[in-house]
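Quick one: the structure is below, questions incoming.
One protein chain is absent from this view; the other protein chains keep their places.
What follows is chain A.
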Amino acid sequence: METFELLLSGFMQAMTPQNLLMAGIGALVGTFVGVLPGLGPTSAIAILLPLTTVLEPTQAIIMMAGIYYGAMYGGSTTAILLNIPGEVSSVPTCLDGYPLAKKGRGGPALGVAAIASFAAGTLGVIGLVFFAPFLADQALKFGPPEYFALMLLALTVMINLAGNSIVKALIMGVFGYLLSMVGIGPSSGMPRFAYGSNDFTGGFEMISIIIGLFAVTEVLKGIEEKRTAVSFGNIGSIYPSMADLRKSVKPMFQGGLVGFLLGLLPGCSAAVSTFLAYDLQKKTSKHPDQFGKGAMEGVAAPEAANNATSSAGFIPLFALGIPASPPLAVLLAGLMIYGLAPGPVLFEQNPKFVWTVIASMFIGNLMLLVLNLPLVGIWARLTRVPYGILAPVILMLSTIGAYTVRNSLFDVSVALVFGVLGYLLHKYRWPVAPLILCFILGPMLEQSFIQSMAMSAGNPLIFFKRPLSLSIIVLSVALLFLSLNLMRRTKQRVRQETGQQAEIA
């Protein structure tokens, strides 16, 4: 009952004109950058994070959540109209979305994608309302050993972000942890890994690293590929017919459910759920032969799964402090900038904030539907913006964005160095997502480990002696095997569909 009261008060807060405006701007900006070639949700949130510093924490997070949702939807637009999946999770949408676009039915396909995203996103947020407080209640029993076990659980996320080699992913993760330790040591107050440099003593700013690895790297990749503006034919009416909607209802709910349940697992990539939802839909369909040739169900199911996974990802993020994907890791970084510690105590210490953000997600999903359907034509036209204009704009915004966090030119250097490093890592197929995840979680991991050691007089068995921490460790191991299995299956499917080896992150 208390949950509903809190949610209701969250709605009251979220419905203030300013918060509504932030949700609207976030959804629009997110869709805008999602449609443009060269900026994904991760780099978009990272670049825009400094811009939100003038806002209150709640407004800032509402806006960033809107950007996240919007960017995910923007990715579907290019997948359907141009056969360009911005993320691996959009590959299944291409399979039937593009054939529909070629038949002149791109508009209804985009409409169904928007409605499926809305339905599943709402389903995901309803789940968040029920699950997150339950998890948070359990987590109030947490001490340092349980927190450390939780960090181990977060490490299973790394397996999902591993790309083609687990050893490389682990090295990148450990490298990320080491980078997070540069600065002043928390126990002794002594400089650590500073090597006499004042800049290093101040530590690395996570936003600069994220801007470098995602935004700058992405531009360098874009210049290499010589991305060009692409045009497409007539997209037809954007409003799906009743027949289209009737066909899409079951796939929407089936896909939404698959996406939501998988999204609950910390670290389950949206790519896993979209492929599973597409395959499940194909298997249970009365006309499996239509799939791949332009079946509306083939658009509705993966789109619903994608959005449900994105929404469900907020549950482990808010309740446990574990980000399931790189964009959520940046959101976590955003929460930390505002002094909010995601995890069990967030619900206790900042209930107003959490429930306002959750309520604003409902509103954000509705806004996406209301704004995107009429604007589909404009979004589609945006794909024609030449890369020769976009690339310099993104590079300059990235540089200024990195500078503004601490008004530091050192941070600009860090962003540029990591931009070049990210490009080389991409060429040699070293995954960068584990680096970011571990960089963000590094301080929490160290603090919980050191406190546990202090509690147990240096005995590492403390993690196995406490029932809750032991349970989490067992769960981590179980999830690790499940993740490995799901990833292997998804990679096989991506290879079947695209003929390429997938880097799922």
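Note that a residue touches a chain if its C-beta (ideal position, glycine included) is under 8 Å from a C-beta of that chain, and two chains touch if they have at least 3 such contacts; residues count from 1.
The working rule: contacts and distances are computed from a predicted model.
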{"item": "Name under which UniProt lists the unshown chain, selected from \"Tripartite tricarboxylate transporter TctB family protein\", \"Lipoprotein-releasing system transmembrane protein lolE\", \"ATP-binding cassette domain-containing protein\" or \"histidine kinase\"", "value": "\"Tripartite tricarboxylate transporter TctB family protein\""}
{"item": "Touch criterion as defined above, residue of A:Asp137, A:Glu224 or A:Glu348 at the omitted chain", "value": "A:Glu224"}
{"item": "Contact with the hidden chain (one of A:Leu140, A:Ile378, A:Val420 or A:Val477)", "value": "A:Val420"}
{"item": "Touching residue (missing chain; options A:Phe260, A:Phe362 or A:Trp430)", "value": "A:Trp430"}
{"item": "In chain A, positions touching the absent partner", "value": "50-51, 53-54, 167-168, 170-171, 174-175, 177-178, 181, 185-188, 190, 192-193, 216, 219-220, 223-224, 226, 386-389, 391-393, 395-397, 399-400, 403-404, 407, 409, 412-413, 416, 419-420, 423, 427-428, 430, 445-446, 449-450, 453-454, 457-458, 501"}
